[in-house]
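Please read the structure below before turning to the comments.
All protein chains of the complex are present and in place, except for one that has been dropped.
Chain nomenclature is as follows: A and B, assigned in order of appearance, with residue numbering initiated at 1 for each chain independently.
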Amino acid sequence: MIFTDPLFLFVFLPIALLAFYTVANFLGRNAALAVLFVASIAFYIPYGLFSAILLVAALVVNFVVALAVTFLDESKKSRRRIYLAGQAYNIITLCYFKYKIASLLFGPSAGIMVDIAGIAIPAGISFYTFQGAAFLADAYSRDKNVAQFLGQLRSLRSVGAAFCRYGAFVSFFPQLIIGPITYLSEFNPQTRSKRFLRLDPIDLAVGLTFISIGMFKKVVIADNLAPTVDIIFGAAQVGAEIHPMQAWIGALAYMAQLYFDFSGYSDMALGLARMFGLKLPINFFSPFKANGIIDYYRRWHMTLTRVIARFLYTPLSVAGTRYAMFNRLAPVPAHLLSLWFPMLINFQIIGLWHGALWTFCVFGLMHGLWYALETEVRASKWYKSVKAKASPVILGFLERAVFFLPLLLSLAMFRSESVIGGFHLFSQMFGTSFDARSLFNMREPVMMLTIAFSIIYFCPNSVELMRRYRPAIMTYENKSYGLAIMRGLWRPGWVQASYLSVLVLASLYYVSRQPPFLYQGF
Amino acid sequence: MLFAASLITAVYLSLAALVIAVDPHNVYSWGADPRIEADDTPRDLVIDWIDVAAKDQSYNTFLVGSSVTAMYSPAYMRSVLGQDARVMNLSYGGPRPRDRDLVLGQLADNPNLRHLILTFDWTYIQNPEITNRGFPAFLYDDDLTNDLRMVNLPTIRRTFDVLAGNQTYSNTDDTTYKSYIDTMYDGFQQPSQMAEIARVVERGRSRIGALSGRNCDSFLAINDQLIPRLRSFAKRGVRVDILVPIASYAFYYVRQNDISPTLLDEQLVARRCLVNAAADLSNVRIFAFDDDPAIAGDLANFREVGHVYDPAILHRFVSALSTDSNRLTRQNLAEHEQAVRSAVENYRTTNSQLGRVNADSTF
Partner (left out) sequence: MSDYQAILDQVAEIIRDIFDEYEGPVTMETTANDVAQWDSLSHVRLMVMIEMELGVHFSTSEMQSFKNLGDLVRASAKQKA
């Protein structure tokens, strides 16, 4: 199911909430978490029975491995082997089902193997696999949350209860399909808190606020930018001549579409979880207000950044730094080993995490080089002296000006249907096809873009707006940018409810709409 | 806050229940049984009215076309096809393979269907899953749960209409539509437009004949969707007439830019695949007109490079069904293909009303 689906919002969600709080009231914590687990599986089944079986298989394997590494003694060699086998299962299933490695290797005629891989990519596999893998790593490093979460397993019944708790953690439906990728250290303390399971009207109100805002972002803003994006990127793919103005509008529209799509979904995830009294880690914090790519990655899809930094970049960088320092390498090779190579690999994986496409490779390369370069610049004496002298306002403005264009171009590459199509779009943006045939009527897209970018730059983000209610677990410490005057506080009341109702009604209108295309289609 | 949420939920759910119970689009077995007003042309409303029309057993002839056939009224068609033809025009703008196939699927359930007229639009070079963005595909798929998406203002209004006893649907946009078409024609018949097209033609000439390298195996929307449908219609004795819409030769140059760089070749290969697979089926006929430069070469006939305006040509287009002229068959296919290909490759922008157009002419 999708969050914006009326069936989800008006049927599934009320039933799940009712079941959860009723069971919580009469049967307690374990039963309530079991309800969440069952609801999550029910939520997932419409994505395909095979995908659901794969999800449950991943849960069972990871749970068994987690039990083994938690209860086996440190001295046992098998502990490490079991752990590695568990992680290998995660990596292999991800590669097999997401990247269709088998069909790439064996071609289209390798029989049944390919047929299984030939099904659609199981929804959310990259998210739940990462969450499961991070949990296993926590279990292996004996994070105290894991032992506490699994509890005393004396009987089969308690093992079953522990599995349901684990299932609820990994497959919790607000975060199952598109994150945020949560750590157990964030989830476990909340489920043990006295406030958990208690129906608090504030939780529901805050949750509803996030759901309304998120739905509006996704359905009204992002989905209305989509047609323009599709036209321009489709035209770029066939090598069309595009008026530079329209090429820019297309690229900008995608930038805004991606932002509102993903942050809308993330807001809804926060809101849905909050309705069950749970807080998720924050995934978005005004990324386009960032002052550079480093800042950007602390604000954009933060839970992915931190999980990949933890398991990939940091170990690589530590290994590179150790090697460089023990061997007393010169500064340039030392930097290559401790920064550039780990960074490029890190971003290559972030790029490919989205799918096995060349455009994502190029995107990863662009961001990797850019991130490393910005790191070097910010560490340089020159930048520090500039920073010491310049006014922070002017510097902030300049940094954002430098930041914008590469971001726009790299995101355009990210969206392109092929690398050639991406470069073709660049050539049209900076080209001179002023007599190209107009591909769409500009008035509406330009208006949408103006609204979208005004919201991006001038409005507080939903977490800032709701900060009184601590709506999310802060993944990174982030500064709030933007005008202080715009950072009003929100508290539930009649006025707010009516604002939100307008958002919801607008979204509902678009969810069910068949966009008018009177006489337009050729 | 919670009150507002509960209120919205309650209102929404009761409206949804009402809409689904009344079923104004007639998609379910219990649906309302509305009729489309006699001689009305639903045009773009057709996307909501497909089942209303398809389940109406008083029709025996359906025209399933696109914006190029949206103007034919049932009366007009009857005057061409004879008084026995009870026609419904199910043409809507910008059909794409998947929604076209859904429409044919709904029509297949009408037991009284005798005659089907289909346009073979350029869209058939696309992949089968491509869908018109505005088409409510969710209403016609196997998944019932997503039908909730039909609960929108027009449908709610329609539901109350039905409840009020108003069972006939009509589309009152005939005058708007006519003035839209006329404005479009006037806007197109401008020297500046012609000069613009002439420029595009000259610029694209070197690439226009390029081969796409595609063969019939790659046209899945034809092989997997259209042909099986044609076979089953033909088998149960439904007459199927396929009209290849008349696009101007300039169309291939202008739309090369946003449809495909090898648009011409793909269109001709697709045509060949259709003829090879379907022309020999009993009850199936294919018609094409654009090998005639007087029709497809003269932009004075058009309101847009892909849309004929001239009433005489529009009449010839459908009357061929009665006179059995302009057939495309296995025998004349090679000749037809060659004629269109060379006419497009050697095309010089022409408009008999405005005179010969040169790329560099300044009007």
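To be clear about the criterion, a residue touches a chain if its C-beta (ideal position, glycine included) is under 8 Å from a C-beta of that chain, and two chains touch if they have at least 3 such contacts.
All values reported here derive from a predicted model rather than from experimental measurement.
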Missing chain: touched chains present in the view: A
Residue touching the undisplayed chain, where the options are A:28, A:151, A:189 or A:315: A:315
Which residue of A:325, A:447, A:474 or A:502 touches the chain not shown here: A:325
Touching residues on subunit A - with respect to the absent chain: 137, 141, 309-310, 314-315, 317-318, 321-322, 325-326, 338-339, 375, 379, 384, 477
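The definition used in the following text is that only the chains that are shown with their structure count from here on.
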Inter-centroid spacing, subunit B versus subunit A (mean Cα positions, whole Å): 40
Sites on subunit A touched by subunit B in the complex: 5-7, 9-11, 14, 46, 201, 204-205, 208-209, 227, 231, 234-235, 238-241, 435-437, 439, 492-493, 496-498, 500-501, 504-505, 508-509, 511-522
Complex contact set, residues of subunit B against subunit A: 1-5, 8-9, 12-13, 16, 43-44, 47-48, 66-67, 70, 92-95, 132-136, 145-146, 148-153, 155, 177, 180, 196, 199-200, 254, 257-261, 304, 306-307
